[in-house]
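The complex appears here without one of its protein chains, the remainder shown in place.
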Amino acid sequence: MTMLHTVNKSPFERNTLESCLRLAKKGSAVLLFEDGVIGAMQNTKFSEKVSQAMSDLSFYVLGPDIKARGLSEKKVIDGIKVVDYNDFVDLTAEHNAVQSWL
Amino acid sequence: MTMLHTVNKSPFERNTLESCLRLAKKGSAVLLFEDGVIGAMQNTKFSEKVSQAMSDLSFYVLGPDIKARGLSEKKVIDGIKVVDYNDFVDLTAEHNAVQSWL
Amino acid sequence: METAEGVVKKFCYMNRKAPYGTIYALESLEVVLIAAAFDQDISLVFADDGVYQLTKDQDTDGIGMKNFSKTYSALGDYDINKIYVEKESLEERGLSVDDLQALTYEDEDDDWAEKNSLFVVGREELTALIDEQDVVLSF
Amino acid sequence: METAEGVVKKFCYMNRKAPYGTIYALESLEVVLIAAAFDQDISLVFADDGVYQLTKDQDTDGIGMKNFSKTYSALGDYDINKIYVEKESLEERGLSVDDLQALTYEDEDDDWAEKNSLFVVGREELTALIDEQDVVLSF
Amino acid sequence: MKFGIVINEGPYTHQSSDSALQFVKAALGKGHEIFRIFFYHDGVNNGTDLGVPPQDDRNLAKEWSELAEKHGLDLVVCIAAAQRRGMLDADEMKRHGKNASNLSKGFRISGLGQLIEAGIQADRLVTFGD
Partner (left out) sequence: MKFGIVINEGPYTHQSSDSALQFVKAALGKGHEIFRIFFYHDGVNNGTDLGVPPQDDRNLAKEWSELAEKHGLDLVVCIAAAQRRGMLDADEMKRHGKNASNLSKGFRISGLGQLIEAGIQADRLVTFGD
C-alpha cells in the first residue's frame, strides 16, 4: 500500500516539497513536475535534502518539464528517475492513491 | 529616498518575505498584509528573523487582515506598528515608490 | 446517494492554506458539505498554514469578505467528526489548541452525547493517516 | 509616445518566477516589449527562480506550450540593455552565467559595436539598484 | 483503469490545465478510461468559449473540447465555482437573467457531487493545481 505524491512547485518558492517530504510515508513515491523539477536538480540549495530523503522515498522527475526550463537531464540528482507523461500515468496506476501537494 | 515594500504571503508558504528582507535597502519600510500578516506574529518560526530585520527596516502590519485570520493584535511582534487601510495609503504616499513582492 | 452503491472509500480533505488570502479554504468547505451527503469515510486534515482556518474569533468586517469560520462548527451536524490538526504546524506558529474553535458532534450511538471531533495529531500519526486514504483532495 | 512629454522615470521589471509553471514570465516580457516604445529608463531584474527564465536551450515541445525564450535575445533591438541577474540566486541553484543566454545590443553611440547587456550583480549592488527605481513592476 | 481528473486553475496563468491535458492524452493512449474531468476553483475558466489566444499559441479550451468530442470525455464545470467567476451555459444565463453565456461545446455545468462521485467511481483521482 504505497501512495504517489506529486509536487509541482519549486522548493525555492513554496513549501510544498518540504511538506511532502515531511508527511509522505516511508516507501512512497514522489514525482516532481512543472516548476517542481527544480527540486530534482544537482547542486542547488535543496539537493542535499532531497538526496537524504531518497533513503525513504523513490523520486521521479518529468523530463519534458526539465527540458522546457532549459535544464539538463544529465544534471538530475543521481537516483532520481527521469520519466515522461506515459510513465506518469503508469506511476499513478501502480500506486494506490495520488496526493497532489498544492 | 526610501521605498515601501509590501509582502502579502505567509513566510511559511512562500519565499517573498525572505526575498524582501534580503533586497530591501536599509531604512526602507515593509508592510505585511493579506496572508503576509502571519510574518508579523510573535512566537512563530520566523519571529526571530523579523525581529532581527527591525534594526534595518521599519515594519507595519495591516490590522484588518490580522483580525480576519482570528489573530490578535496583542500578539504582534514588539516594534511592528499595526495600521489600517488609511495608514496603508499614507505609507504609500510618504515613500518614494512601492515594491510589491509577489 | 445513487452513486454510493455500497462502496465506501476513505476521503481525505487536506487543507494547507490560510483563509481569506485565497479562496481554497472556503471552497474546500463547500466540497466537504456536499461530500457529507455521500456515505463515505471522511477525514479533514489541517496542516501548515491550514491551521489558521480553524482559529477562533475571525472577524472579516475590515476586509469586506464573508466570514465563513462559523461553518466549521456545523460540521458535526453533518456527521463529519474526524478533524485532524498537525501538532507541529501549530507549534511552529506559536499556536495551541486553545486558539482554535472547539469542534464537537453528537454521537447517535451513545445517546447523542456531545463529543470532541478535533484531534491534534503528531507528524508520525498524520503520516500514517494520510497513507491509508483512498482519495486525497488538496486545497 | 504622446504621454512621455519629457518625463523619464526609472522603471524596474522584477522577475522572480520560473517560466512555464506560471504565465508571469511571458506576460512580463509582453509588458517590456511595449514599454520599449516609451522613452523611459528600463531595467530588468532576474532574481530567485526568475533566473531560470534566461536559461539556454529551452525546449517546450514536450509540454505543448509556446517557447518564448528566444524573445529575450531580441531585447537589445528594443534598446533594452540593462538586464541584471542576481549572483546569489544563480549560485543557490547551481547555475552560472554560462547556463544563461548571451544577451547583447548594438551601441549606436559607439559605431554599433555589439556589447553585453546581461550583468551578474551581487546582492548589495542589486539592493541599491532597486532602491533608486521610481516604478517597480513585479512578476 | 478508470481515472478521475481535477483541474483547479484557469488556462494559461498556471500550467495545470496543460499538464492535465498531456496526462489525459497519455492515459487515453495507453487505453485507460477517463471517467470524468472536473474543473474547480479558477479551473472553471478553462470552459470559456470567448478566448482568443495568440495564433502561435495553443488554444486550451478548444483542445479540451476537441479531445472531449473525440473520446467522449465528460468535462464538468463546478456550478458554484462557475457562478462566482462568471462562467454560464445557456440555462444558467436564463436563470440569472444575464445577456450572454460563455461555456464551450463539450463542457457541462453541474454540482460538486460530480467531484465526489468521480472520487468514488474512479480508481485514481489526480489533481492538477497551483
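The first chain written gets the first letter, and so on, giving A, B, C, D and E; residue counts start at 1 in each chain.
FYI, a contact is a pair of C-beta atoms (placed from the backbone, for glycine too) under 8 Å apart; a residue touches a chain by one contact, two chains touch by 3 or more.
Predicted, not measured: the structure shown is a model, and the values here were computed from it.
Engineer: Need the list of shown chains touched by the one chain that isn't shown.
Structural biologist: B, C, D, E
Engineer: Looking at the full complex, which residue from D:11, D:68 or D:105 touches the chain that isn't shown here?
Structural biologist: Checking each option in D:11, D:68 or D:105, the one touching the absent chain turns out to be D:11.
Engineer: Among D:34, D:74 or D:128, which residue is in contact with the omitted chain in the full complex?
Structural biologist: Of all options in D:34, D:74 or D:128, contact with the hidden chain holds for D:34.
Engineer: Even though one chain is hidden, which residues of chain E still touch it in the full complex?
Structural biologist: Residues 10-13, 41-42, 45, 48-54, 57, 61, 83-88, 92-93, 96, 98-102 of chain E touch the chain that is not shown.
Engineer: For chain D, which positions touch the chain that isn't shown here?
Structural biologist: Touch set of chain D with respect to the missing chain: 1, 3-4, 7, 9, 11, 23-24, 27, 30-31, 34-35, 37-38, 40, 134-135, 137-138.
Engineer: If the hidden chain were put back, which residues of chain B would touch it?
Structural biologist: Missing-chain contacts on chain B: residues 6, 8, 33-35, 64, 84-86, 88-90, 92-93, 97-98, 100, 102.
To be clear about the criterion, only the chains that are shown with their structure count from here on.
Engineer: Which chain's mean C-alpha position is the greatest distance from chain A's?
Structural biologist: B
Engineer: Relative to chain D, which chain has the most distant C-alpha mean position?
Structural biologist: C
Engineer: Indicate the whole-number Å distance between the mean C-alpha point of chain A and the mean C-alpha point of chain E.
Structural biologist: The separation of the two C-alpha centroids amounts to 26 Å.
Engineer: Between chain C and chain D, what is the gap in Å from one C-alpha centre to the other?
Structural biologist: 44
Engineer: Residues of chain E touching 2+ other chains?
Structural biologist: 15, 19, 22, 125, 127, 129 - these are the residues of chain E that touch more than one other chain.
Engineer: Got the chain A residues that touch at least 2 other chains?
Structural biologist: In chain A, 8, 12-13, 15, 34-35, 64, 84, 97-98, 100, 102 touch at least two other chains.
Engineer: Per the touch rule above, enumerate the chain pairs that touch, sorted by label.
Structural biologist: A-B, A-C, A-D, A-E, B-C, B-D, C-E, D-E
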